[in-house]
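Just one protein chain is left out here, and the rest sit where they should.
Going by the order they are written in, the chains are A and B; count residues from 1 in each one.
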Amino acid sequence: MTSVQGSMRFQGSGFRVQGWLRSALMVFAGLLLSGLVAASAIEPFPFDDEVQEQRFRSLAEEIRCTVCQNQSLADSDAPLAQDLRRQLFAMLQDGRSDMEIRMFMVDRYGDFVLYRPPLAGHTILLWGGPIVLLLIALGSTIVIVRRRRKVL
Amino acid sequence: MIRMLLPLIVFAGLLVLLIFGLRTADQREIVQSPLVGKPVPEITLPGLNDPETTYSTAELIGEPYIINVWGSWCWACREEHPYIDRLGREAGVPLVGFNWKDEREDALRWLNRFGDSWSFHMVDFEGRAAIDLGVYGAPETYLVDHRGVIQHKHIGPIDATVFEDLMRRIVQMRAEADS
Partner (left out) sequence: MIAEFGQVSLILALVLAVLLATLPLYGAYRGSDTLMRLAPSLVIGHFVFLAAAYVALSVAFLNHDFSIANVALNSNLLLPWYYRLTAVWGSHEGSLLLWMLMLGGWMLAVVAFSRTLPREFLTRLLSVMGIVSIGFLLFTLLTSNPFDRILPGPTDGQDLNPLLQDPGMIVHPPLLYMGYVGFAVAFGFAIAGLLGGKVERDWVRWARPWTLAAWSFLTAGIALGSWWAYYELGWGGWWFWDPVENASFIPWLVGTALLHSQAVTEKRGSFPAWTVLLSIAAFSMSLLGTFLVRSGVLTSVHAFAHDPDRGLFILIFMAVITGAALLLYALRAPRIMTGPGFDWMSRETMLLINNVFFAVSAAMVLLGTLYPLLVEFMGWGQISVGPPYFGAMFILLMTPIVILLPLGPFTRWKQDEVMRLLRPLAASAAVAIVLGLIISAALGAWNLRAITGWIGGIWVMAGAVAWAVRQWRGTRSGLALHQWGMTLAHFGVGVFLIGVAMVESMTFERDMRIAPGQTVEAAGYEFTLHEVAQVKGPNWRAEEARFTVNRNDREVARMNPQKRLYHRGGQVMTQVALRPGITRDLYIAMGEELDPASGAWSIRIHIKPFVRWIWGGAALMTLGGLISAGDRRYWRRRRAESRRADTAEVPA
């Protein structure tokens, strides 16, 4: 029974209880509905200090759980998320840097796991788009006000 | 006039994107593995029937093989089992079972009940090696060529269509290995 809760909780407000079981997600149903793997997002890790705990939390929050609908490692109680949290903790204990840990995840699961997409060719529009748009909008504002001043 | 049409043009672009999104919604459930096209990570794990023996992916280089991730707790694994049987008989390459996050007794009982068509099993109880392999659910099936490079990964249970596709790829891998 234990991990039914796993599945239900990361369905979030699973309006899709029915549709979900029938859907392509059936693939993971086996994993999620299995009764053998107890899982929970709530796990007390023996951190060395507060700094480490803080790093753990912020990393877990910006790494996406691949099997869940849209959840970070910190929020998910899927078995894989549990394993990945354990791995994350072990790497912190190992003294690895945040960057190394992110790379570790990306190497295995792809860019998809990063909630903060790296600045690269294919994300230039994402990061730059709003800035460019803002500049255009502010530029237009200047043009508009100038024009309107003339008819003052 | 062009300026006034701008919102309409942007909106049309948005529509195109959303139509595309709608058509590919099902595929998007599946996260592509970055490991396809890369050498399979070196994984050394104990066996299932023979816990004293260790198996390593390093030893398998030289011929193509299949890795199939499964667990006795996994419903969909039961679903694809007939095709695993056929793979074991028809593929002509080693079919490695990757027993993931399971209990030894449960796994053995499961094999007893449904049949064991795998060449041998590696046991990853902790799930640590699975992370290196980029596993995120069971069942998953990997095709590795004779150079030890992952050529293909199928996520989810194998059905008739997937089976045909896998067989086609395996034949191709074998041909490459022979030449």
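What we mean here is this: a residue touches a chain if its C-beta (ideal position, glycine included) is under 8 Å from a C-beta of that chain, and two chains touch if they have at least 3 such contacts.
Predicted model, so just to flag it, every value in this text is computed and none were measured.
**Student:** Which parts of chain A are in contact with the chain that was left out?
**Tutor:** Contact residues on chain A toward the absent chain are 1-2, 4-5, 8-20, 23, 38-45, 53, 57, 61-62, 64, 69-72, 74-75, 110-117, 122-123, 125-127, 129-130, 133-134, 137-138, 141, 144-145, 148-152.
**Student:** Hey, which chain B residues sit against the chain that's not shown?
**Tutor:** That gives, for chain B, the contact residues 1, 4-5, 7-8, 11-12, 14-15, 17-26, 28-29, 31-32.
Operating definition for what follows: only the chains that are shown with their structure count from here on.
**Student:** Please report how many Å separate the Cα centroid of chain A from that of chain B, as a whole number.
**Tutor:** Those two chain centres are 23 Å apart.
**Student:** Residues of chain A touching chain B in their complex?
**Tutor:** Residues 24-31, 33-37, 66-67, 79-80, 83-84, 87, 106-112.
**Student:** Show which residues of chain B lie in contact with chain A when the two form their complex.
**Tutor:** Per the touch definition, chain B meets chain A at residues 26, 29-35, 71-79, 101-103, 106, 126-128, 130-139, 155-157.
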